[in-house]
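Next up is a structure, given as structure tokens.
Every protein chain except one is present and positioned as in the full complex.
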Amino acid sequence: MARSQEQETEPQTATTTPPPQQARGTLGVGMVGYAFMGAAHSQGWRTAGHVFDLPVRPALAAICGRDRAAVDAAAARHGWAAAETDWRALIARDDVQLIDICTPGDSHAEIAIAALEAGKHVLCEKPLANTVAEAEAMVRAAEAAQSRGQVAMVGFNYRKVPAITFARQLIADGRLGALRHVRASYLQDWLVDPASPLTWRLKREHAGSGALGDLGAHIVDLAQYLAGELLTGVSAVSETFVRERPLLSGASAGLSGGADAVARGEVTVDDAAIFSGRLASGALASFEATRMAAGRKNALRLEINGELGSLAFDLERLNELSFHDHTEPAATAGFRRILVTEPEHPYLEAWWPPGHALGYEHTFVHQARDVVRTIAEGLPPRPSFADGLQVQRVLAAVEESAAKNSVHTPVPSS
Amino acid sequence: MARSQEQETEPQTATTTPPPQQARGTLGVGMVGYAFMGAAHSQGWRTAGHVFDLPVRPALAAICGRDRAAVDAAAARHGWAAAETDWRALIARDDVQLIDICTPGDSHAEIAIAALEAGKHVLCEKPLANTVAEAEAMVRAAEAAQSRGQVAMVGFNYRKVPAITFARQLIADGRLGALRHVRASYLQDWLVDPASPLTWRLKREHAGSGALGDLGAHIVDLAQYLAGELLTGVSAVSETFVRERPLLSGASAGLSGGADAVARGEVTVDDAAIFSGRLASGALASFEATRMAAGRKNALRLEINGELGSLAFDLERLNELSFHDHTEPAATAGFRRILVTEPEHPYLEAWWPPGHALGYEHTFVHQARDVVRTIAEGLPPRPSFADGLQVQRVLAAVEESAAKNSVHTPVPSS
Amino acid sequence: MARSQEQETEPQTATTTPPPQQARGTLGVGMVGYAFMGAAHSQGWRTAGHVFDLPVRPALAAICGRDRAAVDAAAARHGWAAAETDWRALIARDDVQLIDICTPGDSHAEIAIAALEAGKHVLCEKPLANTVAEAEAMVRAAEAAQSRGQVAMVGFNYRKVPAITFARQLIADGRLGALRHVRASYLQDWLVDPASPLTWRLKREHAGSGALGDLGAHIVDLAQYLAGELLTGVSAVSETFVRERPLLSGASAGLSGGADAVARGEVTVDDAAIFSGRLASGALASFEATRMAAGRKNALRLEINGELGSLAFDLERLNELSFHDHTEPAATAGFRRILVTEPEHPYLEAWWPPGHALGYEHTFVHQARDVVRTIAEGLPPRPSFADGLQVQRVLAAVEESAAKNSVHTPVPSS
Partner (left out) sequence: MARSQEQETEPQTATTTPPPQQARGTLGVGMVGYAFMGAAHSQGWRTAGHVFDLPVRPALAAICGRDRAAVDAAAARHGWAAAETDWRALIARDDVQLIDICTPGDSHAEIAIAALEAGKHVLCEKPLANTVAEAEAMVRAAEAAQSRGQVAMVGFNYRKVPAITFARQLIADGRLGALRHVRASYLQDWLVDPASPLTWRLKREHAGSGALGDLGAHIVDLAQYLAGELLTGVSAVSETFVRERPLLSGASAGLSGGADAVARGEVTVDDAAIFSGRLASGALASFEATRMAAGRKNALRLEINGELGSLAFDLERLNELSFHDHTEPAATAGFRRILVTEPEHPYLEAWWPPGHALGYEHTFVHQARDVVRTIAEGLPPRPSFADGLQVQRVLAAVEESAAKNSVHTPVPSS
């Protein structure tokens, strides 16, 4: 057991193992950031090529973080071949063809634009940016790069939940008819406790916004993706229920006063945002994003009602899709619980037999598959930076409406 | 089998059946209207005295409707001792002490005020009235009558679902702590079909409003009842998706053109209304009322999140209450499915063993019990006409906001 | 409020209320027993004629119990016109045409046979009897009476849950194809606590058996009713987990020794029974009846799998039926949650709009309707005493198998 993993995973001899897929080549990935999203993306990149039949295989070329010891540990833990401490060095690597951006929103624009200008493909976590202006600059860079054959995509990974992708297919096939309602909420509870500390996610300068950008961005994207149409305007309220929170322990070092005198700082983002909107077709949409719903851990819930049927989904039961076919006889109609684990379902051709559940991280495997195929096969990027910009415009309109007594605020068209 | 039911239910002889509860006397009820609500109220009045130990027993004295044959048939069907065709005659009857108003909203004020002025107790279906002005006049009449010992109550029957009453107890006991969110929706689907006809419920002059007054009134009342506090302002959108509908068959008699040329009329109320609001404590509330949610039959859903816990309820499963106690250790915490059928639960002392479900109509039995006890024991009326007026003010603010680009609109305090 | 209820429910004057249904006549009911079942049956008899359009109306003629004060109170509470203390006197009454037997099982045979011999119709609570021999005698009496135009039915009220009746229709229509599995359990928890007292239900001489006769009888009947075929044999185990329990307080009066020395008696029936069986078609069936399933209050659960589809039901959510149509494309197939509240559903033509839940007691209203219609329209009695006997034979075979090391034990055919 003295040999390293890297050695172990080499072919023993050329004669016993001619790896047939090797000839397909690889896509070298360089990832910036290695916290929660970094771990999840790593799992996606590591796994996609072993499950899906891909034209090229992603290779975990290099990971990047500012702290040398920490990034080295992350590289070893997550299976990255190299580690960098400067994202510009990461972009410069010859073995990296794709930059995967998993940092807080305030650095997205700078890194993404630099990477695109350096000729790299880009996958950028959501929200695309902290401001519309940044997002617009990113879209311009992406459009310029696209003409050079580069791909830029945004990480709305929940589009890649098979139940969601399948829901989109049903709607696109007309199974719901004319849409009347989109109902979307994303409820979490990790800020219910007022003693929960003041992390970067609670500061506007880093996170852009609170529940709105973190959770609301997902449901705005999903609503528009599923409906196949855009929001034209919104009316919103938002609230910060707990306005001061304890500083993280490191930040209070050296303070006098003992345990009772915990230093506190101001929360500068929203805890919750509620908004309604209209879709282009006239359907009504309602949204709620909050981190203060005690007992709701990851309750991203969607319901869409149309003239011919309805769909419902809950991320806490992500292998299921509820479908009501309103054209059935009333006596036998009802919401069906579809287990989205059949080989006919999106992404399922490569996984397990029916009824064998997938999990959260599979969205990142599917995202990796889609990014690779988009690059290798010249497909249109979905979701694109333009999609990310559109979501950003909705979020900006939400904030504007909330600041203006909830007055209906149009979302500019691109 | 020649004897009438009325004769059969008399005591056979004084010696075999000295009815011990007879001495308690009765409360003569006179009911106006005998459609859906009339049938439901009849079931409540017929049953309450046989299930609950009441100080007086309700007696179904007389029912009132404009059509003689129809009202006679309704009296026989529902067990009313007499029938009237003029509500003023009903009020004038000596054997009637309580007027129960089950008519469309445009007649509530006139009947209720006349009944109160005639010295009768009043139970009035919701919404209390079609306008705030009418509701204010009704409250004035109720206050004057209260000083004479009369009771005036409004039929927000869903407060009488045991799970709802119990939810109120848990909140009042502080089990949820400071409230953060109230999430309320009431989804039905009986207008999804554009061929559904133009009934009185779709005309503003009779119904006041559409889904807003019919469904929204319930969830506004429940939100305020459960939270124990009032809405201070709202922001709203509403929509009429199907703007013309076929006239009822009778109305199109004599039209030429055959089956294809069905006469159509304009829908003058909303199909759906979505609004958000703030409660006095600062908690956020969201509301949605619609008749266009395919597959949702009677989905009145509530969720309330507080600092210490959460509650959830769905009227389609009305014997259940979901309760999350956020003070439990995280590893064993979760929403509990409480079957609200234990003898400790509200109203359940008189019903069946644990696990034996109650239904929709039991809310009217409980309402009848509460009305009788309020009258006989001099309790404060709950819900009162003032409660009905407050809901009416919220509905008016919703309509005003929807007409003014969703701008936040205060709800006047009483 | 001085007039009695009975007077109030008389017509005020002939001119104001000519009751059109009065001419239809009534069916005088005499009920023996007034505990839980007596209250439930009373509610059924009181309500059926006000909800359904019946050829004759049930009249609550007389109730019977041994204790004069208690039976008088029950008469007043539940709305019975008279009270008797001797069931033979009840049978002898001219105003009674139907005897409704709600007593413990050890008295069923004697009362039912006497009533049938006296020319009365009979409705008898389940289980039909405590022994097969008693049940056989009852069937003989019923057959003799049937030739005289009398009806004898057994109170398997759960057949009257609309979801169950509808499930039977779907199966009879062939929607499940050839049956493979019937899975039935009835779980309660009121004996989990070893301090729960030794009631008559725990003594073999009164109750016949324990969970088996009380709960198992229901699921055996439902399995055979739904499948439309009979069990041919069974294999069983049963258990009494708590073999001694405290005597009821009255029984321990006068004992010395204080609170710790509670007198205890032996439990002589089963706490739980588990058995499997084969249906005539070769389908497998499994059954479990227990009063020791902590947290399950009234969990009568059924699942039936066939070659073309499946059905599932849970009495704790009795307004719902789950239906899987296996002929649908796999990608959109799944168990549908049918809310059995549409006007097309059995019994629902007379109740509320879609989505408005019914409860446990409605099974007794439906039973009353079916008994009345069976008598008035000369329909075959369903469920009949013969059906009750067949269930009794299954229960006897279960006990025999449990006593013989679980060996497969045939159920004799009638």
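Before moving on, here are some points about what is shown:
Letters A, B and C mark the chains as written, and numbering starts fresh at 1 in each.
Everything below uses one rule, namely that a contact is a pair of C-beta atoms (placed from the backbone, for glycine too) under 8 Å apart; a residue touches a chain by one contact, two chains touch by 3 or more.
It should be emphasised that the depicted structure is a prediction, and the values quoted were computed from it without experimental measurement.
Touching the chain that is not shown, out of C:73, C:132 or C:237: C:237 (per the contact rule at the top).
Only one of the listed residues, B:338, B:368, B:386 or B:407, touches the absent chain: B:338.
The chain that is not drawn here is touched, among residues A:26, A:130 or A:185, by A:26.
Residues of subunit A in touch with the missing chain: 1-6, 8-13, 16-22, 25-28, 36, 40, 42-43, 46-47, 49-51, 56-57, 59-62, 72-73, 75-79, 81-84, 95, 97, 188, 190, 296-299, 315-319, 339, 341, 352-362. Even with one chain removed from view, subunit B keeps its contact list with that chain: residues 166, 170, 323, 325, 329-339, 342, 344-345, 354. Within the complete assembly, residues 176, 180-181, 183, 185, 187, 189, 192, 194, 235, 237, 239, 241, 272, 274-276, 278, 282, 284, 286, 288, 290, 292-296, 303, 305-310, 324, 326, 333-335, 401, 405-408 of subunit C touch the chain that is not shown.
Criterion: only the chains that are shown with their structure count from here on.
By number of C-beta pairs in contact, the leading pair of chains is B-C. Subunit C has its Cα centroid 55 Å from the Cα centroid of subunit A. Between the Cα centres of subunit B and subunit C there is a gap of 33 Å.
Across the assembly, subunit B contributes 296 as residues in contact with two or more other chains.
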